[in-house]
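Please see the structure below; I have some questions.
With one protein chain removed, the remaining protein chains of the complex are shown where they sit.
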Amino acid sequence: MRRINTIERPFCVLPDARRAQEVLASKLSATRLAAGFGRRIVIRDVDLAIEPGCLTVLLGPNGSGKSTLLSTLARLLPPRQGSVLLDGADISRRPTLEVARKLGLLPQQPPVPEGLTVAELVGRGRFPHQGFLRHWSRRDEAAVDEAMALTGISHLATTDVEALSGGQRQRVWISMVLAQKTPLLLLDEPTTFLDIANQVAILTLLRRLVRHHGRTIVCVLHDLNMALQYADRFVFVKDGVIKHTVADPKQCTGAIIEEVFDTSAIMVPHPQTGLPVFLPRYPDAQGAPA
Amino acid sequence: MTPVQGAGGGAHKASLTLALGFVAVLFGLHVLQGPRNVPLETFPALLFDRSPASFDQFVILHLRLPRILAVVMAGACLGAAGFLLQTAMRNRLGEPHILGLNAGASLAVVVLTAFPLIPLPVAAKPFAASLGAFLLFGAVLALSAGGRDRFSPVRVIFFGIALSAMANALVSAILILDEDTLEQLRFWLLGDSAGVQMSAIAAAAPTVVIGLVGAALVMPRLAALSLGDNLARGLGASVKRTRLIALLMAALLSGSAVSLIGPIGFVGLVAPALWPRLHNKPSVAALLLVTLSGAGLLLAADSLAAGILAPRELPTGALTGLVGAPVFIWLVLRTLR
Partner (left out) sequence: MSAGMLVFRLGDLSVRMRWKALLANTGLAALLLVLAGWALTVGSRAIDVQSVVRWMVFHDLGATDALILGDFRAPRICLAMLAGAMLALAGAVTQYQTRNGLADPSLLGVREGASLFIVALLLVSPAMPLALRPVVGLAGGLAAGLAVALVSRGASPLKFVMTGFGISWCLSSMLVILLASADLTSLQSALLWLAGSLQAADWQSVRIAAVILVFAGSVIFWLARHTELDDMGEAVATVLGTARSGPRRSTLMCAVLLVAGSVSVVGGLGFVGLIAPHIARFLPRQSLRGQLVASMMIGALLVLAADTLGRTIFAPVTLPAGISLAAIGAPLLVLLLWLRRDRTEDLR
């Protein structure tokens, strides 16, 4: 497991073609997007362009519409207004298999299938590359092996998924979307319910994927401070509207945090990285922990 | 009596009067119904001036009255049995037909008719049917007791359906192999009330009375049970014994009903569902109400079955199924998660 002191200073660069093992570039954007469930409109007026080669996080209070936005970007939810563009074309008009080769998503807590091994579940990610008589090409095999190696679960390949711990299971799911080999990865709260070591490991992995494998990642995170240490771009969502888009963690100010989360916070620099860390400001001595 | 029960008492009184009125009206209508037009003067004559020569009197006394009595008794039994099952298992979908009691009782009756090992008196038929109901339902319970979710509604119902299907297959096999039994029981198996004899009613009367009295006696304990097993234990009720008694009584009641007019479904489901918030408040008054409603429902169904396509008779069991199955669906959609 990587220790925290190995964190590089995050900054946003397009992947260097020589350094990246593969160049995968796809552009995802949304224009005047509105979406919701039933009669309820959850997000509206969203204009967003995902910067290729960056780790973008969506931040915001509970119920602010982050997950809805992510689902709409991944065509799981049809927009009420506006459109999502993948490489310039409306995502809902493109063949779904073609989209599946460009964009992968890991929803929150997907149901765990009964009786599958880790390798089998990861292999499911190859679906958009397979066919009726294309069960298992060499490329499928290589992609699955690589995906499991990246998340460090190769030794679990023949284990039943149901027998794994939460942290291991999350790595299996991430491997599955990695095996899909899509330039774009959308992840809905990949670190929730994980302990701190697993959170660090997964975020480190995500950044490595961005830096060295040319992936573009959009991620909903709950832990503001963790996000600030790892991500390149920050999209603050509140009440279904994008309030701020910040391209540098150092530009995240207490004012933004207060506006978005309705709570006052004190900013201190991380002693090691110098990046901002926000601590809650207690209104009075009573509210503060003794 | 607790205040809650006291407050419910007044409402129960009104409902009880209503149900009783309905049963009386249906009874009267049913007596008048039939292919032969019996003049109204026959009825006072039956009481004051009985004559064996009068054909009208014969029709009322030996054709219609036994049938109606059997229907009233069976309906009362089914309503009470359904209520017992529902309160004892805390499952609003409990019912003798769904949970396999009817199929067990039918199997027992068919087996006894086809293989008369010892010549059994007519009076033993209701007991045999009750025994069959109890055995099959016991198997259903034993099966659904395993695993993580003990006695979850879908589990009990599913095993009820599966074991019913098995019992029904055995019944069909016996009937195909043994034509005499088929002739005797063909109509009875579809739930048919025409042709019930007074002797059958007399034979069923003891089990009906035992079942109803037992049900009334166990009601207060079931009320304690309705709070949940742990609370009931805290109140000093023996959960297991209460359940066992309630289920035994349910088996006795549905066995009697089956021995009278064949396996009839859904009356036990619909009768308690007619009255709002009855299912979690077992009391003697509630039992009475459900019993009367069951009798009324089955009277109405029987009357319809005889009348809709007269002179052809439809099997009563099919009519109750037609009405009861939608009620089941409605309950499923309302009560399950």
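Chains: A and B, in written order; residue numbering restarts at 1 for each.
The rule we apply is simple: contacts are C-beta pairs under 8 Å (C-beta built on N, C-alpha and C of every residue); 3 or more make two chains touch, one makes a residue touch a chain.
Because the structure is a prediction, the values reported are computed rather than measured.
A.B. asks: Can you tell me which of B:Arg155, B:Arg221 or B:Arg243 touches the chain that was removed from the display?
C.D. replies: Checking each option in B:Arg155, B:Arg221 or B:Arg243, the one touching the absent chain turns out to be B:Arg155.
A.B. asks: Which of B:Val31, B:Leu190 or B:Val284 touches the chain that is not shown?
C.D. replies: B:Leu190
A.B. asks: Need a quick check: the contact residues on chain B for the chain that isn't drawn.
C.D. replies: Where chain B meets the chain not shown: residues 93, 143, 146-149, 152, 154-155, 157-159, 161-163, 165-166, 168-170, 172-173, 176-177, 190, 265-266, 309, 312-315, 317-322, 324-326, 328-329, 332-333, 336-337.
A.B. asks: Pick out the residues on chain A that sit against the missing chain.
C.D. replies: 71, 74-76, 96-97, 99-101, 103-107, 110-111, 113-115, 119, 124-125, 127-128, 130-138, 140-141, 144-145, 157-158, 180
The criterion applied here is as follows: only the chains that are shown with their structure count from here on.
A.B. asks: Centre to centre, by mean C-alpha position, how many angstrom separate chain A and chain B?
C.D. replies: Those two chain centres are 60 Å apart.
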